[in-house]
Each structure stands twice: as structure tokens, then as C-alpha cells.
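For this depiction, one protein chain was excluded, whereas all remaining protein chains were kept in their positions.
Which chain is which? They are A, B and C, in the order written, and residues in each are numbered from 1.
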């Protein structure tokens, strides 16, 4: 373990802002991307389900609309 | 259709979709494993650097991001070429699924590069050959995504995107060479410095982080390609069945 | 001899036709019938190689048109909905430019003669921009007078033409068939073409 105290670790020897600045943004991006994907997937499934239901109720109209 | 060699069956969206679904958790696990190990080595164990002080630790984020942004573009071009040559819809979808992740890595590489440049070179943005080429690579990604987004017919979007990706991948070395030629204040690429001046442990840290990013990219790309498959194959029976029993 | 087998065309997610097949020999005319949106134009574009079929293949003299490439296009004359003429150029310039591109020899007199047969004598040197829709269609059709390609693919050739012009074009097609040429035609108006065997293909039912 290179660091002897938490505060040194956070300070990163005067470069704390830069190191943690890049770390946080990278972590944020690598968390947000999958989260947005999961949400997008749910929305897509709901939309497709609604289209499916609409198709069952009124096959002619939906075929025209999707053409 | 094609000669029906067996892996054509494997590459049909219907068989690929559940398979990808099973693989995704494994890639997430690997990404987390390598990620934590890499960060521990990079941020906790690795000693400080003589000239650059603690700020050099950003390379554990910057270099993997740069590698991934380049690697994903090559993989994207590979899938695009496959899709164009054999008309496999799935490989075209894979190329489309990779682009956003590649663009994000290019952005991360620029962001971490800028934050690393400030303490080292005193400026947020330095017209260094590698940073400039990374910026141009980001433009290539954005161009690919914009082109595919503005063409409605999925088949044409795939093929047009494939041509752009192939033209792009041919141009990347030309762009890099010309930017390097143009740039005199070139600071040697960290990786080859790494072999000479970097301690063994730093190299291990960087490789672990790179592996983590790679697993992450595969996991995210598989998730996105499943979403694309659902969208594109919405009229097929198997998607309707899938939707019915989806939780 | 043109043979199509198991042709399928997909537009968006809907397949317009499936397992479509036909065979056309020298001197024969194929009528494509079907209501709008049944895929007539798509089939024509498939036959000329612009639109790759979702399934099936098209063979010209035994070889698939994909592999033939330029050789197939050397024997093909396609006329689509669009007139394929430049508005700023005169009918004469248009005719000669398209002839040069298609490698068909066409000097000044032949071009003027073609325009005259289509009733455009006085307008040979007027920019097409000033012509009416019917006249523009005649400029597009003027190509057929001296066209010696063996396969004609004509999409609604008679649209915007008066009866005299319709008969004239029908005559041209008849002459083409007499010379042993093949023709595929889509049209809504019933027109009798003086030719040998006429085949029918109705789309939209299968």
C-alpha cells in the first residue's frame, strides 16, 4: 500500500483535482451508459408491446401504418 | 441464400439474441474484476512517478480509453465489412451497437488527456499529435452515428454506415501520420515510454484497466445489439413471443 | 432469354411478392399488371439490377445478372417513371448525351429524325425546361426509335401521352419485338401491341 493516510490518497500530491476529475467522469460515463441502455430497452419493450396489442385489435390499420 | 455453412445458423438474430443475453452478466463480472484489480494496482500499489508526481496515475484511465476508442473503431469496421460482403444483418447491427461506446471512449480519452495535460504541460488542450488524432477519431464516430441516424431504411443505413466505416478505417493511419507530421512538439507516445521508464507494476495496472474496459465494451455492445435486434425484428414471430413472456 | 425464379421483394417490413417466377423468350412481351403499390416498379428495378431481390435470382441467357454486370447492362434499355432528361439541355443534346453513354451510335440526323417521329421537330433546340410534361415524356421515349438493345424494361411508358403518341410508341415496341427483342411493360391503359406472344403477370394477388 503506497499511501500512508486517506487524506494523502485524496490529495494525490496537489494533483487531486485532475486525477479525481478524470476518475469521476470516467466512472460516471461507464455507469450511465448501461443504465440508459436498460431504461431504453424497457421503453422499447413497452412500445413494441403496445404496437402488438394495437395490431391484434385492428390488423388492417396497423399494417398500413407500419408500411 | 448463402451456402448455409453452419455458423450462418449461429449468426441469425434469433439464435444470437438469447445467447448474448446469457453472456452479458459474465462480461460484466469480468469487467468489474479487472477494473477493481487495475484500480488497486494503479491507484494504491503503484509508486509515484519521478517527474510527473501523482498526476501520472491518470494514464491508468487515459491510455485504456484511447486504446479502446481505436480498437472499437477497428472492430466496427470489421463487422461493417463482414455485413457488406456477406449481407449478414447481424454483423451490421453489431457495428451500429459498437459506435456509441467507441465514441464515449474517444470522449473519455480526450477528457482524461486534457486533465492529465493541465498539470504536465500547463494547458487544458495541447495540439499534441495523439490528442488531435483522438479528436478526429471522435469526429469519425459522430459522423458514423449521424449518418446511420439520418437514414430511415435500416438496410441502407447499414450499408452506408459500413462504407463510411471502411473509408474511415483506411483514413485513420493517414490522418494520424499527417497530424504527427504537422505537429513538431510531439511528446513520445506514453506506451513506448512505458516500456522503458515505467515500472513493471504500472504496466500491469494499465493492462488490467485496459482489459476491464474491453470487457465493459463487449457487455455494453451486446446489450445494445439485443435492443437493436428487438427493434429491427419486431415483426417476426419469435420477437412477438419474446415480448409476450418478457417479465 | 430472361428467366426469374423464386423472386421476393421486401419493402420496409412487408414483402410485396414472394416466389415470383416467369420466363420470357425472344420476341415476347410481358405485361405487369397490379394495383398501385403491388410492386410492379420494384420488380422492374429488380430486373434491371438496380434493386437486389430479397430472395431468388434473375438469369439473362442462362447467367445471373449480378455476375453479368456490364454485359447485361449493354443489352438493357430501362425507362422509369422519371424522364431522365436534363431540363437545361435541349432535346437534341439530351438524346445525344444518353446515346453516347449507352454506346449506341447516334449522329445528328438520326437524333433529329427520332425527335421528328415523336412529333418534336420544331423543339429540337429548345431547352427541355420549356416543354410540357407530355413533350418531356416524348423526349425520353425518343431513345427507343434507334435503340437496338435486346431487352426493354418500360415503366408506364404511355403516361401523359395523347392517343397518337400511344399508338406510335406501341408501334415502336412492336417493331422491337419483331426484331427478336424482349420487353417488360407496366401500364394502366389497355394498349394493343402488334407483337407475337404476350404474357401476363398480375402482382399483388400472391
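By definition in this document, contacts are C-beta pairs under 8 Å (C-beta built on N, C-alpha and C of every residue); 3 or more make two chains touch, one makes a residue touch a chain.
Here is the rule we use: contacts and distances are computed from a predicted model.
*Asks:* I want to check something: the complex is missing a chain, and I'd like its UniProt protein name from "NAD(P) transhydrogenase subunit beta", "Heme exporter protein B", "Xylose transport system permease protein XylH" or "Na(+)/H(+) antiporter subunit E".
*Replies:* Record says "Heme exporter protein B".
*Asks:* The complex has one chain that is not drawn here; which of the drawn chains does it touch?
*Replies:* Touch partners of the hidden chain, whole complex considered, are B, C.
*Asks:* Identify the residue among C:52, C:171 or C:194 that touches the chain left out of the display.
*Replies:* C:52
*Asks:* Using the touch rule from the top, list residues of chain C that touch the missing partner.
*Replies:* So the residues of chain C touching the unseen chain are 48-52, 70, 73-74, 76, 78, 80-89, 93, 97-98, 100-103, 127.
*Asks:* On chain B, where is the contact patch with the chain that was removed from view?
*Replies:* Listed in rising order, the touching residues are 136, 139-140, 142-143, 146-147, 150-151, 155-156, 159-160, 163-164, 166-168, 171, 174-175, 177-179, 181-182.
Please note the rule applied: only the chains that are shown with their structure count from here on.
*Asks:* Could you work out how far the Cα centre of chain B sits from that of chain C, in whole Å?
*Replies:* One centre to the other, that is 48 Å.
*Asks:* Cα centroid separation between chain A and chain B, in whole Å?
*Replies:* About 16 Å, centre to centre.
*Asks:* Need the CA-centroid distance for the pair chain A / chain C, whole Å please.
*Replies:* Going by mean C-alpha positions, chain A sits 53 Å from chain C.
*Asks:* In chain A, which residues are in touch with two or more of the other chains?
*Replies:* Where chain A meets two or more other chains at a single residue, that happens at 66.
*Asks:* So which bits of chain C are touching at least two other chains?
*Replies:* 12-13
*Asks:* Given the complex with chain A, which residues does chain B contribute to the contact?
*Replies:* Against chain A, chain B makes touches at 43-48, 53-55, 57-58, 61-62, 65, 100-101, 104, 107-108, 111-112, 115-116, 118-119, 216, 219-220, 223-224, 226-227, 230-231, 234-235, 239-240, 243, 246.
*Asks:* Please name which positions on chain A make contact with chain B in the complex.
*Replies:* Within the complex, chain A contacts chain B at residues 1-3, 9, 12-16, 18-19, 21-23, 25-26, 29-30, 33-34, 37-38, 40-41, 44-45, 48-49, 51-52, 66.
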